[in-house]
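The excerpt is restricted to a subset of chains, each kept in its original location.
Each chain carries a letter (A, B and C) given by its place in the written order, and its residues are counted from 1.
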Amino acid sequence: MILSVEAQKHFGAFALDAGFTSAAGVTALFGRSGSGKTTLLRVIAGLARPDVGRLTFEDTVLVDTQRKVFVPVHQRRFGYIFQDSRLFPHLSVRNNLNFGSWFTSRKRSADFDDIVHLLGIEALLDRKPHGLSGGERQRVAIGRALLASPRLLLMDEPLAALDDARKNEILPYLEKLRDEMKTPMIYVSHSVAEVTRLADRVIVLADGKIEAAGSPAEVLASPSIDQRDTGVIISGTVASSNAQHHVSHVTLRAGEVILPAAGLERGRRVNVHIAERDVLVAVQQPEGLSALNILEGYIIALEPQREGTVRVRIDAKGDILLARVTTLSVDRLGLTVGRPIFAVIKAMALIH
Amino acid sequence: QDRVTVFAAASLKNALDMANNAWATQGQPPVTVSYAASSALARQIEAGAPADIFISADLDWMQYLSEKGLLQEDSRTNLLGNRLVLIAPKAHATPIQIAPGFDLAALLNDGKLAMGEPNSVPAGKYAKAALEKLRLWSVVEKHVAGAENVRAALALVSRGEAPYGIVYQTDAAADPGVAVVGTFPEDLHPPIIYPIALLKSSGASAASSYLNFLKSPQTAPFFEKEGFTILH
Amino acid sequence: MEWLHLSEDEWAAVRLSLWVSTIATLVALPFGVFVAYLLARGRFWGKSVLNGLVHLPLILPPVVTGYLLLIAFGRRGVFGAYLESLFGIVFSFRWTGAALACGVMGFPLMVRSIRLSLEAVDGKLEEAAATLGANRAWVFLTVTLPLSLPGIIAGMVLAFAKAMGEFGATITFVSNIPGETQTLSAAIYTLTQVPGGDAGATRLTLVAIVISFSALMASELMAHWAGRRQHHDPVR
């Protein structure tokens, strides 16, 4: 257990009252606008004092309102990527990036040039933040936090201002940070896709309270998450990797699926996110279909959703899958609980 | 240490500068003069200022130091005198006989009588005394514009703000914008006196010979040129 | 230009004024920043008393300030005696005293400007600096202070200008000794006090104006160079 938080804080009508513990890795923080995500990060960072609460990190007590302990922000060395980028207007981009290194004797864990290259901000180094575009500012802010060699990274929607291509370049780096540098992270996001890729655990805040917490698989499949991207997350093991076709075979309990990712080493555990909208249900074994992944199972529940759709809960040899279909399809195919079916998943839709 | 430091009332500047030039051409050690309001200088001397000689614009501040025991009493002399004059802007100047009961109020009409502040500025005090003696004070009191110093009163008349003013003749002489319309008889007010004295704290060997130099006839022309009367 | 020819004493006054104003401004600066910070951010008992004290030289007639300085920092003064015996610093009737008087008179102006800029610094940036490992002092030095530069420059300009124009407190505190405590302003004042001194006063006034304008222009350039324009490119 690396981080343990227990905090209450009031602002007028809003009250944060949240407690959770988290081990190493990435904790995703979900929740609607105004649910208290930023407030919680601020408490962890030491930018806000909880009215009542306790915070420990790696067995050090950082906050204990009862015993009047409060370790100030700068001693915590938690990197914070703010929702607004907060670059120093009087410093060049280079000095913004180096800012954190002025106050640490720690050996640089992250290399300046690498990060600058990753973020594509080489050309901006000697400029002041003044004329930077929204995305450029945010990239510099990310770099600044990473280069301060933080013990914990707090990220408040860090990629919201970025285009998909840029996102897809930065996400693998964050994965590397998680896996190689073992930097724990708390990651606020609105995008389920972004988070499933990174997160080891998910916390859902609603109105200042923790509504759900647990592994991505548990939390994202729960009905409290109502999002287009809803789905399940299933853990599997890499069985083989095919460099020519740039795919890997992953063994789940439900069977083998093909992931569009090469170079995964054999035996590695991966999380596979299967969004419910990407799953087709077939009542007979499909033939000659480009979807490479066909898993057998049976229907354990039909959960009517709004606007003429139904969530089909499928047990595929112990792994739970979700599929969202129209009531029309339910009628046409005669789907009923207990009926054996085939779940068809496009390889392209899988995210690890 | 033979540099002589003199604390002198600001109105003496022109004459004293000339005298000092003469002193210097005699090959004497240089003299430094700090010109300021007598009040300020007196308080500074009280606070330990490194001055050798004090020349005040009135007797009060010299007396103030004397009471504090800061003077070499035997050196104290009344150096110069001055005269009080009534002035008007040059354009409207007609000579006036200053005698008891002259109708100053009528002359002023609705205008102001510019003079030194009658309670604090020496020239104002003398003017007030004179007007009281002339039994005019109660009439003109409310017309009085008390300036911070004589020069300011002069400026008020010279600029035409006030139709009449009472200043020293030394000041009136130098301003082309004003004309003297009358001189106050000396018996109307306490004598206008610029006293001089050596200070107890004086360390300059040349101080007393400098004081004597100022009292000597050599310097008289400089003071007379500026309109002062020589008193010793 | 014969007319603008300055006497030895007048040159001395010009040099002294420049020197005294510069020293007064520079020495007052750290105190000004400190007091401005206390007033802007501090929460302590007696804050309004401090605030009042800082404004005092503005509120009182300069002559009174001069007397108070004389009483406090004169050779026989409470602090004056101390400072002399402890550090050998003597104010009375020295240029140091003139600098002290000018510094004190300009202090409220300096503090206000700096305080105003300190209060305008975005606390969010200070938070960001803290998350990057900067402690309170470093945050102040690397973020707060540089972002307050406009106010610091403005404060220095006001203090310098005030020092150039100040004579009431100076002449009362350290007298008007040519070459030692006679600043340009005091020289001008003296000339206004003597018959026929107007031409001389005008001449010196022009000198004062030229010097101060130059300092002013330099400060504007400095402020521009500090380039805190965070605005978008102005269009209208």
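Odds and ends about this structure:
Please note the rule applied: contacts are C-beta pairs under 8 Å (C-beta built on N, C-alpha and C of every residue); 3 or more make two chains touch, one makes a residue touch a chain.
Being a predicted model, the structure only gives us computed values, none of them experimental.
A single copy of each protein chain is placed in view; the full complex in the file contains them as A x2, B x1, C x2.
Just so we're on the same page, only the chains that are shown with their structure count from here on.
Hopping across touching chains, the smallest step count from chain A to chain B is 2. The most distant chain from chain A, with centres taken as the mean of CA atoms, is B.
We define each chain's centre as the mean of its Cα atoms; on that basis chain A and chain B are separated by 90 Å.
Work out the mean CA point of chain A and of chain C, and you get 56 Å between them. On chain C, the positions that touch chain B within their shared complex are 63, 66-67, 70-71, 74-77, 92-93, 171-172, 174-182, 186, 189-197.
If you check the complex, the residues on chain C that touch chain A are 124-125, 127-136, 138-139, 142-143, 146-147, 149, 228-230. Looking at the complex, you find that chain B touches chain C at residues 5, 7, 10-11, 13-14, 32-37, 40-41, 43-44, 47-50, 149, 151, 170-171, 173-175, 226.
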